[in-house]
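Submitted below is the structure of interest, expressed as structure tokens.
The complex is shown incomplete by one protein chain, all other protein chains being positioned as in the whole.
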Amino acid sequence: MHTTIRNLAVLALAAATLPAIAKGVVVNQAISEAEVLAAQQAWCKALVDISTVGAKEGQPAAKALAEKVIDGAYAYQLGTVLFKPTLTVNPQTFRTTRAGALAYFVGGDTAFPKDTGFALKGWTQCQPVNAAVFIAGDSATTMGKVNITGQDGKVTTVDKTWKFVKDDAGKLRIAVHHSSLEYAGQ
Amino acid sequence: MHTTIRNLAVLALAAATLPAIAKGVVVNQAISEAEVLAAQQAWCKALVDISTVGAKEGQPAAKALAEKVIDGAYAYQLGTVLFKPTLTVNPQTFRTTRAGALAYFVGGDTAFPKDTGFALKGWTQCQPVNAAVFIAGDSATTMGKVNITGQDGKVTTVDKTWKFVKDDAGKLRIAVHHSSLEYAGQ
Amino acid sequence: MHTTIRNLAVLALAAATLPAIAKGVVVNQAISEAEVLAAQQAWCKALVDISTVGAKEGQPAAKALAEKVIDGAYAYQLGTVLFKPTLTVNPQTFRTTRAGALAYFVGGDTAFPKDTGFALKGWTQCQPVNAAVFIAGDSATTMGKVNITGQDGKVTTVDKTWKFVKDDAGKLRIAVHHSSLEYAGQ
Partner (left out) sequence: MHTTIRNLAVLALAAATLPAIAKGVVVNQAISEAEVLAAQQAWCKALVDISTVGAKEGQPAAKALAEKVIDGAYAYQLGTVLFKPTLTVNPQTFRTTRAGALAYFVGGDTAFPKDTGFALKGWTQCQPVNAAVFIAGDSATTMGKVNITGQDGKVTTVDKTWKFVKDDAGKLRIAVHHSSLEYAGQ
């Protein structure tokens, strides 16, 4: 054994002189806190953008934008998204399909007759206030308040949980989204 | 090179005759759907158990049981749990600490003065009805209704999201829990 | 509070009658043992296939096939693969790029002058014998012997570690691959 090891010592020294090997490739797919906060802000911006486009250009334009937002920010391509929007009612509380999410945001889908378009309500601002951010393994989850401001300046606050996953292209996508009005108390 | 490879062939054949190597050790830590459903049922059973103990033996006994349940079923030991209980109000909506969870379930903590003990409300049954179960990577998330029955037979339904992770001992623990009353509509 | 809960009971009962909600969507991305074993067999089959194509149709055809194999079975699109092939030498021991993997398998790349094409050595059979399989979180790792048979019937055994990850399309890909000749002893 000693013989074998000694023979290899020459190769080892050769390797030690190679800066290209010594430097190494580093790929870090871990989700960072900054990425999470940016994804939250992107969701908020998209909500206001859809509202703005809807008010200026009408529902079809808002719908086209909402489709882009859903395809870019949610993870429906993974099979489903666990999405409980703020204002849905039975029997269509959960929107596990892309069509259900789109109907919730911009309405106009006879398959979801009670949807009037949450993103068309004239929102002008949206701000998350996190109670907690938990980054672990292949996902990051946030929980907290999101304050959204209407045209009349009134603020609606929702309790919101988002779970983000990173897709193969390195982009965070919403895999879980549970939003609810605050409990009003007794 | 060919020489080297041929010399190794003898060892290779020796290895091929070893059933101990051929069999192999298999460790599978992936979360199964059955584990997820069992964890949901365990949560429901614990809620009813705490209610029952509270009614029969009083709040201190219920509190002792609730502590066991939280320590066994939640993941506070990982640093925090993202917990939005059904009936909490500002400024203590979120219960990111074990103490906050305990106060929610059994009350009696002056630090959480509005908590009257959700698990002490006389629940007799609890049944999850999943809209979706998503198992991916190191976690499993469920979203759906949970129907809980009171002593008067009336059913309260909540919209609930649970994210479970598997701890080093192989046990599922709740890392995220968002519960909300159904939206009552316009 | 009781009033609020009671009002919701009617909605709850309505929801309970909806089989579509009760059934639930299940997406399970966890890696199964069967998927791991199939991915190992696919690697072995690809090695023999490239050898066969190379012998019958020449290196260009083998190279074209090897490119398909690498693109389909390795995870270079994630940024790098940690690949230590069996027979590489300094200063190009590690093949962290697709080009380096391709050169190893089929040679013919002046940037990797010592590569003669491992997959062109006339392999006729390839069989993994696992010592251990570990499935955890978002990856599965195997370690064991792989026996590959040459045209002369002689078997070469290598010690091999593979780490597989599942891509967004649900396909297992090799993210880590360390192969080494058996230690010959003193």
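We call the chains A, B and C, going by the order they appear; numbering starts again at 1 in every chain.
We take it that a contact is a pair of C-beta atoms (placed from the backbone, for glycine too) under 8 Å apart; a residue touches a chain by one contact, two chains touch by 3 or more.
It should be emphasised that the depicted structure is a prediction, and the values quoted were computed from it without experimental measurement.
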- Note on the structure: The omitted chain touches A, B, C
- Item | Where the missing chain touches subunit A, by residue | 1, 4-9, 11-13, 15-16, 21-22, 24-33, 87, 129-138, 144-145, 147, 154-157, 181-182, 184
- In the full complex, which bits of subunit C touch the chain not displayed? Write them out. 78-80, 82-84, 86-90, 93-94, 96, 114, 131-132, 134, 136-139, 141-145, 159, 161, 163, 165, 175-176, 178, 180-183, 185
- Task: Mind listing the subunit B residues that contact the chain we can't see here?
- Result: 1-4, 11, 14-15, 18, 20-21, 25, 27, 29, 77-80, 89-91, 93-94, 96, 137-138, 167-168, 184-186
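The criterion applied here is as follows: only the chains that are shown with their structure count from here on.
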- Message: Same residues or different residues where subunit A meets subunit B? The copies count as same if more than half of the interface numbers are shared.
- Response: same
- For subunit B paired with subunit C, centre-to-centre distance based on mean C-alpha positions, whole Å: 33
- Item | Whole-Å gap between the CA centroids of subunit A and subunit C | 29
- Task: Starting from the mean Cα coordinates of subunit A and subunit B, work out the distance between those two points in Å.
- Result: 23
- Could you say which residues in subunit C touch two or more other chains, in rising order? 1, 4, 11, 15, 21, 25, 27, 29, 137-138, 184
